[in-house]
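A single protein chain has been omitted from the complex, and every remaining protein chain is retained in its original position.
Entry: subunit A
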Amino acid sequence: MARSEPLLIVGASHAGIQLAAAAREQGFDAPILLLGDEPHTPYQRPPLSKGVLTGKTAEDQLALRGPDFYREQGIDLRLGVRVTGLDLATRRLRLEDGGQLDFGWLALATGARCRRLSVPGADLQGVHALRTLDDARAVAAALGASQRACVIGGGFIGLEVAAALSSVGASVTVVESQPRLLARTFPAAMSDYVADAHRRRGVALALGCGVRALHGHQGRVVAVELVDGRRIDCDLVVLGIGVQPNSELAEQAGIACDNGILVDALGRSSAPNVLAIGDVANMALPALPAVPGGPQRARLESIQAANDGARAAATLLVDRPQPLDAVPWFWSEQHELKFQMAGLPAPGDQAVLRGELASDKFTLFYLRDGAVRAAHTVNRPAEHMLARKLIALGARIAPELLADPSADLKPFSTPLGLRADLFHGAPR
């Protein structure tokens, strides 16, 4: 592949900015052009569903980089630019305004967009999704006049929004079509814990029931009607029903896609010189200690995947390829609960609880063939950090030891510690 050719990055959010920054940090000295379709200076997304809604985070705290960063680093940032076409043969992008841009390297960091609800009334005023700064502004403004909010979707975004809205005084109902919350990520025990945690803090839940229609009055939403006929009166609806990757540009160019752009652990797509990072990338997972039963690739919607994927891709640009090798992790904040998830649990994993659910401070470890493969923690950041090390090492720890909060797990977090389990009698 050609080196030191101009880099064109489509998408100026976490992954795109991190790629530009990491490329410069690693010594890439060719021109970098960064295109964003939003008009705003690149900003952090995680606070949008948390502090921005409660007013704890001001907009001027959201910048991903300082105002002088782009000039200092020689990064040509162009905002409000929409890309409409990609021609691989001529290595050229077409823009909505009729212009075109040539590239040496192309990185697609186009992210994902919110799924829309396909029921009658979904386009009423007062119905919002939450992905962008404009979305967050709109929800915060609507919240000012809102008494009753309905959040559709019991995933992380929906639950974060529910927690934020209820903390500033709105009465909130979360509607989830699955019988339990966070069903894609959490086992039943964790789902039940989360449901209980929200109910205890005043959030109402309607589980296992889909939405039939949204009803309005004079163009504004006034109620959500469920499939079972129940009616939830509300003046604000926030949708958190998942996202779909913005992979159309790649698909139309003939690049291999399947739930996102398929890339290897360096971010390489099926097309030469075309990389994909962040939420749009369906990335090969790092070669952690081989244990059967885990997924081989995933489209991870997380800041960590965006940052680490971008850093790995940057190593390719400077001809020192270093594939992604980090344990996937992400976090969520709901009420005063800090959730931190490391690794990817699989069906059939042995779940081992360390601590007590009722204390709001615990870790649920997941063992596969005797090795620690994933961990979900609540208000236990140190245990989360430790779990990431244990997962990276594929540490084998006896379940009774993991479950004992007084047992010191740190000796297992060094390569030498891997052998310590022999002395604890853990199964191998």
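Things to note:
One rule holds in what follows: a residue touches a chain if its C-beta (ideal position, glycine included) is under 8 Å from a C-beta of that chain, and two chains touch if they have at least 3 such contacts; residues count from 1.
The definition used in the following text is that contacts and distances are computed from a predicted model.
Of "Thiamin ABC transporter, transmembrane component", "Ferredoxin", "Sugar-binding lipoprotein" or "Cytochrome c oxidase subunit 1", only "Ferredoxin" is the UniProt protein name of the chain excluded from the display. Touch with the chain that is not drawn comes from one residue among A:47, A:267, A:309 or A:355, which is A:47.
When the omitted chain is restored, the residue from A:26, A:100, A:270 or A:304 that touches it is A:304.
Interface note: of A:61, A:322 or A:414, the residue touching the hidden chain in the full complex is A:61. Counting over the whole complex, subunit A has residues 25, 44, 46-47, 50, 61, 63-69, 72, 303-304, 307-308, 326, 331, 333, 338, 340, 379-386, 388 touching the chain that is not drawn.
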